[in-house]
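One chain of protein is taken out of this complex; the other chains stay put.
Think of it as A, B and C in the order they're written, each chain with its own count starting at 1.
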C-alpha cells in the first residue's frame, strides 16, 4: 500500500484524501491543516490522522478541541508521496521541505510550472512523471483542455486550437471573491497563460482568452479546434465516447448549464456533487470544414482529483497510464 | 408498509421519494413526472416506478427512451397517501383528482392555505393532521420559523415576533429566475404573507418583511422575538440544543454563510448536500432585555422533506408526533 | 425637420427619443407607452407628447394621473418615420399598423430579419435602407460585430471570424431575468444565430458561440478574426482609431471590465452612463500570424441608438452614410 500524505485539507486536499482512501493500492497517511475550522473537524470525523501545517499553531487546534497527531514534518516522514494541496504559491514555498525529507511531492496547477520537474495530466503525458521527485498536476482548466486535445491530436491532428475560457469567479464557499456583477476580460491581454500551460503537457498550437464572471459552480469553455484532417461531428462524438473522463451531455436531458450539471451529479449520488469528467454538451459538437466547435463545463473543484491519484502511481512507478486510470476510475465511479 | 406516491419529481419530489424509501415503515409506490428530462431518467435509475403526470405526454417519454409504468391515475390508485410536489398552483388543480380516487393527499407550501383542511408542521401541530384527507405542509420559510417559535412560545411565551426574511431568488438549477443584481423588497408591502402563514400552524403574534436577493443556496432570516418572560442567550441555546431539527452552528467552525454551510453538508456526506435542519448561528443568539435576536439559514430544497414524511404518518394515523419525528430523523440521519 | 414617432418608451425607446431630440434635423413627434409607470411619467416630464400604445388602456393612464395626448394611431399619422422600440416579437405584430398608415418604420434587432425589407447598421450597409418602408436595425451584438468587421474586411479581408459572445443575462432593471449563478451555453448548439445575423448586413464568413451569465452591465465579446492579409496589432489599433464609434480603452486607465467602463461613462457625464461606442481593450488587440484577437464590451442599452438615428435619415433619404453618422455623433457627443 502506498502511503499518501496530503498537505492542505481544503477544496482539493479533502477530495484527494477521499479519493486516495478509495483506491485499492493506497492509504491516507494523514492530512495537514493550518486552522482548526470545520474542515479540520471533518478530517477528524473521517478518521484521517490530522497534523498541524504550521508548528506554531498547534495550540490553536488544542484550544478549539480539535485533536492533532503531530506536525506536518512527521506526516511527510511517514508518507511515500506527499500531495501538496495548499493555496497557490504556498506549494513553491513548501518544496524545500519535501526535498529535505526526500519525499516525492505533487504540486497543484496554481503553482508556476517551474515548481516541479514535470507538469502532468494522465491522458496526455503520464509517463513523463515516472520516478520524478516533484510533479505538478496541471490546473483544472488545463486538465480539461488536455483531455480533449490529446485524443483529437492523436486522431486528426490539431492545426490550431482557440479557446475562450469563461471562468467562475470563486468557489461556492469563497465568499470574499468577486466579481458580483461584471464580465471581466481576465487577463485583459490575449493570449492568456492557459495556452502555454496546456503546452507543458501536450505539444499543440493553442491560443486562449479568459474571462472571469460572477458564477461559482464550474468553468465553461468555448472551444474551437482547426483539425488537420477531415472529421464530422459524429466522428468526434464517437472519439470522445471512448474516453472515460469525457462525459457527453445528452440533449434530451434538458441540462442547460452548470447548475443542472451539478443537480445531475447530486441525483447520481456523487460525493460533494463532484464532476470529475469534462462535461461536453453533445449537441454543441459541430464541425464546419475542419473547424470543430464545442462547449464543455469543467468542475474546478474536482476534475484534477483523479489526476492527482494517477500522479501518485506515476511517481511511485507502480502502474502505467492505462492501468492507473482504469484503477482510479473504477475506484471512484468515474464515467457517466 | 405505507405505500406513498409522489406526484411531481423535481426539487422536492425526488427528495421526498428518497426520504420515504429510507423509512422503515414506508415504501415508494411510484413517482409521476411531466417530462422525460434528466430527473425522469434518474427516477428510472433509482428504480422508482415512473408514471406520466400528463396522459397526453406518454409518447414523449417513449420517444426519449424513458420507460414508464403508466399514468398518474394508476399511481394514485396504488398509493395509500399521495405527496403532491408539483409547482405552486398545480397542487390546487390536482386536488379533485386525489379526491376522486379517495386517496389522502399532502400539498406543499406554495399552495394557498385553503388547498387543504389543515396546514402542518411536525413540531407545531402534528396532531391536527391526524386522519385528514388533505394536508398542506407549510413552506420552507414557515417551517423554519415554526420550529423555533414553537419551543420559544412553550417555554417563554412569544409577545411578538418580527422577522426579516432574506430569500434566495431561485434554486441552483432554476436558471430562468432572477434577480441578477438587486435587493428586492418582496413584496414591497409590510407585513408580508409569511407571518399569517406561520399562524396557520402556530398561534403567535408575528410580523414579517421579505426580500429577494441574487443567491441560490439558502434563505437567511434575521429574527427578533420579544419574549414574555426573561431568558439569557445561553438559556435559548440550551433550549434549541434539545431540538433535533435545529442545528447550532459552532462559532469555531468558521462558517460565514450559506456557501460554507452547504460545504459542511457536503463534507458530512449528506445526500444532495441537504440541510434538513434550521442552521442557527450560535453566536448570533442574543437577548437584550426580553428581545431575542438570531440569524438562521433555511435550506429551501430540503427542510420540508422530513415534514412531508411526518405528515404521511399523521394522515395515516400510524404514529404520534414524537414517534414519527424520531423515526424520520433516525432514518435520514437528521441532527447535526 | 423630420418628425419621428417612438412606439415603445422603455430601455431603447427613451434613449432613441432623447437622441432624436438632440439632432439638428429631427424632432420627436411623440412616444407611445403601454403602462403609466415611472417611465411614462418621465416622458411627460421630458415634454414628449405621450400616446397610449393600447387603446383599451387609456383609462389606466388617467387613473394614475398621467396625461396622454391620444392613442398610437394618431402618433403614427403625425410621424414621418416611426421607430418601433417595443419588446421582441411585438414589432412584427405592429408592422401592419405602420403599413396601414403608410408610415415608414424602423424595427429593432429582437425581431426576426424578415420583419423588414432590409437589416441595417450604419457602418456596414447604410445605403441599402434608402427609401425603404421597413428597416430592421440589427441587435446590439450584431451592431458591435459589424462595426469592427466592416473596416477589417475593407482593409485586410476577413477569411473567417470566430466570436464567443458572453452576454449579460438581463438589463439592470430587469429583475425577473436570470441566471443568478450560472454560466449558460446559450444556445447549447454552435454556431449561434449571431453569425447569420451579422451576415444580414455584411458579407463575411463568421461562426459565433454564445453564453449567458449573471451580469447586467454589458455584453463582452472574445473575438478572433483570421485576416486575408498581414497586419500587426498596431495596424489594427490605427485602423480602429479612425472609426468614431470604436473606443480603444487605454491600458493606463485601469479599466478591468464593464463596471469600470460604466463608471468611466458616468465620470464623463454621459446621459444614463451610456456607451454608444464599442469598447475595445486596446491591449487585447493581438495578431499572431494572421489571427487577430481582441475583447470588446458592448453596451446593450445604447449602442444601437445612433444606428436608429441614422436609419431614420437613410429611410427619409436626407443624407448619405458619412453625413448622417457625423451629424449623429456630433449631436450626441459620440467618440471617446
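As a working rule, a contact is a pair of C-beta atoms (placed from the backbone, for glycine too) under 8 Å apart; a residue touches a chain by one contact, two chains touch by 3 or more.
These numbers were taken from a predicted model, which means no experiment stands behind them.
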- Task: Check the options C:67, C:89 or C:271 and report the residue that touches the missing chain.
- Result: C:271
- Item | Chain not shown: contacting residue from C:1, C:54, C:127 or C:253 | C:253
- Kindly state which of the options B:91, B:109, B:214 or B:306 is in contact with the chain not pictured. B:214
- Message: Among A:54, A:180, A:241 or A:326, exactly one should touch the missing chain; which is it?
- Response: A:180
- Query: Who touches the missing chain here, B:88, B:189 or B:232?
  - Reply: B:189
- Message: Applying the definition given at the start, please give the residues of chain B touching the unseen chain.
- Response: 160, 162, 164, 166, 168, 179, 181-186, 188-191, 207, 209, 211, 213-220, 222, 224, 251, 256-259, 281, 283-284, 286, 288, 291, 293-295, 297
- Interface residues of chain C toward the undisplayed chain are 14, 35-39, 41-42, 45, 64-65, 172-175, 180-181, 216-217, 250, 252-257, 259-260, 262-264, 266-269, 271-273
- Interface residues of chain A toward the undisplayed chain are 168-170, 172, 174-182, 184, 214-216
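The definition used in the following text is that only the chains that are shown with their structure count from here on.
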- Task: Could you report, rounded to a multiple of 5°, the rotation needed to superpose chain A's C-alpha atoms on chain C?
- Result: 180
- Where chain B and chain C are represented by their mean Cα positions, the distance between them in whole Å: 46
- Task: For chain A and chain C, let me know how many angstrom lie between their CA-based centres, rounded off.
- Result: 42
- Which whole number of Å gives the spacing of the CA centres of chain A and chain B? 36
- Message: Can you list every residue of chain C that touches 2 or more other chains, as numbers and ranges?
- Response: 168, 179, 181-182, 184, 214-216
